[in-house]
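Below is one structure, written out as structure tokens, with a few remarks after it.
One chain of protein is taken out of this complex; the other chains stay put.
In this document, chain identifiers A, B and C correspond to the written order of the chains, with residue numbering beginning at 1 in each.
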Amino acid sequence: MALPCERESIRGDPRYCQPNRQLPVAEEGSEAYHPGLPGESANMLIVMEKGASEEQIRAVMDRILALGLRPHPIPGAERTAIGITGNHGPLDPAEFEILPGVQQAIRVTKPYKLVSREVKTADSVIRVGGRPVGGPRLTIIAGPCAVESEAQTLAIAHKVREAGADLLRGGAFKPRTSPYSFQGLGLAGLRILARAREETGLPIVSEAVDEESLAMVEEHADAVQIGARNMQNFSLLKRAGKSKIPVFLKRGMSATLDEFLMAAEYVVSEGNYQVFLCERGVRTFADHTRNTLDLAIVPAVKHLSHLPILVDPSHGTGRRDKVAPLARAAIAAGADGVMIEVHNDPARALSDGPQAILPEEFASLVHDLRALAGLLGRTHD
Amino acid sequence: MALPCERESIRGDPRYCQPNRQLPVAEEGSEAYHPGLPGESANMLIVMEKGASEEQIRAVMDRILALGLRPHPIPGAERTAIGITGNHGPLDPAEFEILPGVQQAIRVTKPYKLVSREVKTADSVIRVGGRPVGGPRLTIIAGPCAVESEAQTLAIAHKVREAGADLLRGGAFKPRTSPYSFQGLGLAGLRILARAREETGLPIVSEAVDEESLAMVEEHADAVQIGARNMQNFSLLKRAGKSKIPVFLKRGMSATLDEFLMAAEYVVSEGNYQVFLCERGVRTFADHTRNTLDLAIVPAVKHLSHLPILVDPSHGTGRRDKVAPLARAAIAAGADGVMIEVHNDPARALSDGPQAILPEEFASLVHDLRALAGLLGRTHD
Amino acid sequence: MALPCERESIRGDPRYCQPNRQLPVAEEGSEAYHPGLPGESANMLIVMEKGASEEQIRAVMDRILALGLRPHPIPGAERTAIGITGNHGPLDPAEFEILPGVQQAIRVTKPYKLVSREVKTADSVIRVGGRPVGGPRLTIIAGPCAVESEAQTLAIAHKVREAGADLLRGGAFKPRTSPYSFQGLGLAGLRILARAREETGLPIVSEAVDEESLAMVEEHADAVQIGARNMQNFSLLKRAGKSKIPVFLKRGMSATLDEFLMAAEYVVSEGNYQVFLCERGVRTFADHTRNTLDLAIVPAVKHLSHLPILVDPSHGTGRRDKVAPLARAAIAAGADGVMIEVHNDPARALSDGPQAILPEEFASLVHDLRALAGLLGRTHD
Partner (left out) sequence: MALPCERESIRGDPRYCQPNRQLPVAEEGSEAYHPGLPGESANMLIVMEKGASEEQIRAVMDRILALGLRPHPIPGAERTAIGITGNHGPLDPAEFEILPGVQQAIRVTKPYKLVSREVKTADSVIRVGGRPVGGPRLTIIAGPCAVESEAQTLAIAHKVREAGADLLRGGAFKPRTSPYSFQGLGLAGLRILARAREETGLPIVSEAVDEESLAMVEEHADAVQIGARNMQNFSLLKRAGKSKIPVFLKRGMSATLDEFLMAAEYVVSEGNYQVFLCERGVRTFADHTRNTLDLAIVPAVKHLSHLPILVDPSHGTGRRDKVAPLARAAIAAGADGVMIEVHNDPARALSDGPQAILPEEFASLVHDLRALAGLLGRTHD
């Protein structure tokens, strides 16, 4: 069964699956205006019966809109659910349970709603260029930190495809601490990635750093990455929530679990349910790695959310010799995949060379991860 | 003497004081292209003689441009200096020291250049709506966390002006962890702030969260704040670097000193030298305050940079009863001022109520800070 | 009025003012034994009437002992209070309020009890060699990190006394990260300190690192310091709790406020109420100082506890040029004093040279702190 908001009948309807936070602008001097604290209030989830018809789903949505609230159809393999946001006080479940096709109306207690397992029990599987992310099959993303030239990118792309990568990564827009550092080839980099996809068949993941670059990534890549430094760039998250391609959201350097899931909620609440997460290390006093990779967040996310979560041991450790052990550890902890920086000449890489591994090391790592997958009841072939 | 880039003769010249990182876009397949790692290379600062003429300054700039490099005229009370960026290898001081009017050419060793004391020894004084920030006089910024209504804002604005505030703060665009939380009144909020300025005479500082809101803040306010979550939103920093109003840059929650100064460098390297900084607490294991206020960064910034630095004990502690002691501590540590959240009804504030103090508490705090100022050889009257 | 446990009549009674955690040793195989979780249960404080007689106090203590509980007489300027620990379930206030001389029996809710303001409202003033720590007068402790030689120690001691120090610090036993680093002169160092006291009149604070060194410090010094690394060395805390001299307890490098106060509770619960605390910086990602000085803990401790709290900006920053600004900040935040490392030849100091200031810098700092004291309604002359 298709997602409600992917159905033609509903997709055409501008009231659904659209931005949900056009905040009312108070007129100057309007004392009466009180925007409320909707985030604090109890929200609700409507679970439809298995055989609920499109007309019944539409009728529930119309009812929600009629109450001045906002409906969020939620993907589900067996049944449709509809989240409600925008209420300023508690809602009465009975109001919705009397509607035809509604099985149950549930109050949701977490600040994150649409990404919560309370709202959707089954693991989400995201499609990136036709390839699944989440579910039993592991996802291995690999490629250079930055797209430096066509020759470099194509060479690495072929190598990682042969070794078994599922998706190709490569930065065309690089957020750099210094304004004087190499900041990526931009559009030219995206075009190089597109040629690499053409040659290898690997779908592409690339980072956007602002609305302008997001529009370009959206046009040329198969998934858009939001980096750690932008995890709370809420304008960018909202824009990603309107994107037609999946969003790969990395955890901020000092983000709590709640903040991480709320950032995903920003994207999903705009209508883009195609979100997958990435742990990439947090900032601590420890100085033996560039960041401290927090693998316990993997089972923590899986407990609270239906979204897939991958791990980036390259940024997570910043040290080439720690990448493979921590990649294995990530999969053993239950991650849905890993993202690995691979470079054919790390010593001369334009950014983050010390954390990139060689193609042959990557091939050996994929071999290990496949063996691990089998052991853990997962697959990668 | 005016800043070089404020002189009519130079300001009109599009080659100066403009964005400096229009990265060359490599042509597809252009193997030869190598963007280099300019951030790693040694940079240089040209110090002009005291009486150097405009023609001499212009000649040095032309020489720099002719070498394919980028000149950055630096403000100075007595003499002009010109930073050079964009070189891929070491430059020869002799190349510039032979030019008329040049006193000395100095290699700069820090990754931050234009914000460094190596480049400009004297403390910078920023003008916000005509009021100085930096220099001997302390700056006290006060106001509500969020603009909630005209009545609330005007009431608080009058109170803080009477108590002795220099600038009025108030958020019209609020970055919030939850997409469902109150996110500010937007343009209407800015208009309320403008009316408060009209009534009280206090210049306004307000936060921008993206390019769209920055354009609005720029039009209505006297300084634009870039918040902690956006300290490494480099696109926004670059946009702020092209703004005509001063930028109030807050430290990120897990930003190192270098990263903080590099973020300021992003702004300044675009041509906007009107930057002042704010320590607002970092994220640690400590749970007795919302953040851990790191006051040692105040003398550390002052040692390395000529930019003013203020402290925000409201966000820095998140607890009303800690605001006054830490505000006093900030000034005692050498901060150029403080930013204090004041609310006339904290219990009902739409955001961050627990850290706002009452107008009368604020008045008492200003009294204390003025006494401290006298003691420390500073002023506030 | 003397502390109950300092009165002759009570001091002689071995049931009072003594170790309180001689845990019952369960007989092997004794299934019935259940030690309980007394820390979790509600505890109680008995407040005696102002004019309560010694007989009445003793009768309450006897009643507590008769119930299988442990009485803790608490110092008070006007009246005596008696804490009760050791109960496994809630106690009934009425049980004690009916006894003669009892004004009130109060349930205590915090995990720390004897150090809590719930139990003792007024600020504690500790006496170190006759000098007060806590109360309106600031305490300035100064001296070398380590006692290196008699000449060095005497020279510094004379300098800091002239500048206005109240107490002399100096490490005879140094906890060092490396087993191969200089670990202090031991007993010889204490003898040097004693000679310095003889010459200058300054009471001495020196660190103990184990029971053996504590016994030596106790014999030669006026207060014993427990360092950050030993803040949760509970055996050492218990031993310090049986000491006859005051305990200067430094916060651990990653200790929460609760853990800090609980460490003090360990000392006090053994009968030594002469405890004063020290914030000395915590470990974070920040790399511009050796530690991150957390001044917000000063008002936080004062809110929850009656114990004095000082600040050590020398270890707290690890950088000479940050010591004075942060010392001023500490006093401005409400600290009861500071501890400053002073060395007459920092470049050749055997430990922690980079954070020691020169005697003349110290004199200038004392001058500043005295001016601050006056401003804040405190004294130091």
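We take it that contacts are C-beta pairs under 8 Å (C-beta built on N, C-alpha and C of every residue); 3 or more make two chains touch, one makes a residue touch a chain.
Remember, predicted model here, so these are calculated numbers, not experimental data.
Would you mind spotting which of A:174, A:306 or A:322 touches the chain that isn't drawn?
Spelled out, the listed residue whose C-beta touches the missing chain is A:322.
Out of C:124, C:139 or C:233, which is the one that touches the chain we can't see?
For the chain that is not drawn, the touching residue is C:233.
Of the residues C:136, C:175, C:354 or C:374, which one touches the chain left out of the display?
For the chain that is not drawn, the touching residue is C:175.
Residue by residue, what part of subunit B touches the chain that was omitted?
Listed in rising order, the touching residues are 283-285.
List the residues of subunit A that touch the chain left out of this view.
Residues of subunit A in contact with the hidden chain: 254, 256-257, 282, 284-289, 292-300, 303, 316-317, 319, 321-322, 325-326, 328-334, 368, 371-372, 375-376.
For review purposes, identify every residue of subunit C that touches the missing chain, sorted by number.
So the residues of subunit C touching the unseen chain are 20-21, 23, 25-31, 33, 35-40, 43, 85-86, 111-113, 148-151, 175-188, 191-192, 195, 209-213, 229-230, 232-236, 238, 253-254, 258-259, 262, 265-266, 269, 282-283, 350.
Just so it is clear, only the chains that are shown with their structure count from here on.
Whole-Å distance, subunit A centre to subunit B centre, using C-alpha means?
33
Nearest whole angstrom, what separates the Cα centre of subunit B from the Cα centre of subunit C?
42
Compute the distance, rounded to whole Å, between the mean C-alpha positions of subunit A and subunit C.
Centre-to-centre distance between subunit A and subunit C: 50 Å.
Where in subunit A do residues touch at least two different other chains?
283
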